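My structure is below; once you've seen it, I'll send some questions.
For this view, one protein chain was removed and the others were kept in their places.
Now for chain A:
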Amino acid sequence: MPSWPVLISQAFNGLALGTLLALVSSGLTIILGTLGVLNFAHGALFAVGAYAAFVLLQYTSSFVLAIVVGCGFMLALGFLLERIIIRYFYDRPHEDQILVTYGVGIVLVECVRAAFGGNAQRVPVPSWGQGATQMGFLIYPTYRLQLIAIIAGLLLSLYLVLYRTSMGLVVRAGIENPGMVGILGINVRRAFLLVFAIGVVAVGLAGMLYAPVVAVTPDMGANFMAQSFVVIVLGGLGSFPGAVIGGLIAGEIISLTSAFNSSYSEVMLYALMAVLLIMRPQGLFGSEGRA
């Protein structure tokens, strides 16, 4: 049995990882829920976000400015991908959608590799996030604490966009029944374009914010994508609250398990998914339907 300080510090790690997974997965889930497309380029877009932060920080002195410009870049990339590829796949079988987004993922990762090489890059922690914070008996890296707060804020604003704006209403209605939304005279295609771009920005932001914490490599997104798949299987297909709660659960499971035995941390996550598939196949917040 590990000591309490270890457990608590791992719980914080789990919270940091969990909020990050929640952000990555919410991007994946709103695209899946609204457009019906499982975006296999999601991991690659995470890496693209991290590299965007890496590049922009070399030109701007401000981390915040780099993030803002980076979001603009991810938004433009999302628009571009939707316009030239994704939108032609809404009416094609799920398998084709998976395949084409997987192809997009390969191309994005290889573009990054061609531009920056395969070696790991370091992104500096912003000046306001240096050092560690003393919290009672626990000393915790400041930036990670800030990361939890920042991502919580981002998730809250995403929630407000989805649940408190008319665009969000269209998106949620689109999840329920895209055909009906179209019949009501709302331009579904334009809403789809926006949703895809927002999903891309969400995962790109996750990549940018996480870049200072990890080694930035072209393949860094692959494992995050696999974990975010588990998250949306846990949370329920296309459910935004499911993605957030599922992300937190996944993060805590990985971190707390490693307090006991780190070699089982990832395995436990997938084992939980297997159990849930038997007990509640539609996920925690999901309903049977679009699957």
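Heads up, the rule we're going with is that a contact is a pair of C-beta atoms (placed from the backbone, for glycine too) under 8 Å apart; a residue touches a chain by one contact, two chains touch by 3 or more; residues count from 1.
The working rule: contacts and distances are computed from a predicted model.
Chemist: Considering only the chain that is not displayed, what protein name does its UniProt record carry among "Isoquinoline 1-oxidoreductase alpha subunit", "NCS1 family nucleobase:cation symporter-1", "Dihydroorotate dehydrogenase" or "Branched-chain amino acid ABC transporter permease/ATP-binding protein"?
Modeler: Cross-referencing UniProt, the chain left out corresponds to "Branched-chain amino acid ABC transporter permease/ATP-binding protein".
Chemist: Which of A:69, A:85, A:145 or A:161 sits in contact with the chain that's absent?
Modeler: Per the contact definition at the top, the residue touching the missing chain is A:85.
Chemist: For the chain not shown, which residue from A:7, A:55, A:75 or A:98 touches it across the whole complex?
Modeler: The single option touching the absent chain is A:98.
Chemist: In the complete complex, which positions of chain A touch the hidden chain?
Modeler: Against the missing chain, chain A presents residues 32, 38, 85, 88, 94-96, 98-100, 102-104, 106-107, 110-111, 113-114, 117-118, 222-223, 226, 229-230, 232-233, 237, 262-264, 266-267, 270-271, 273-274, 277-278, 281, 291.
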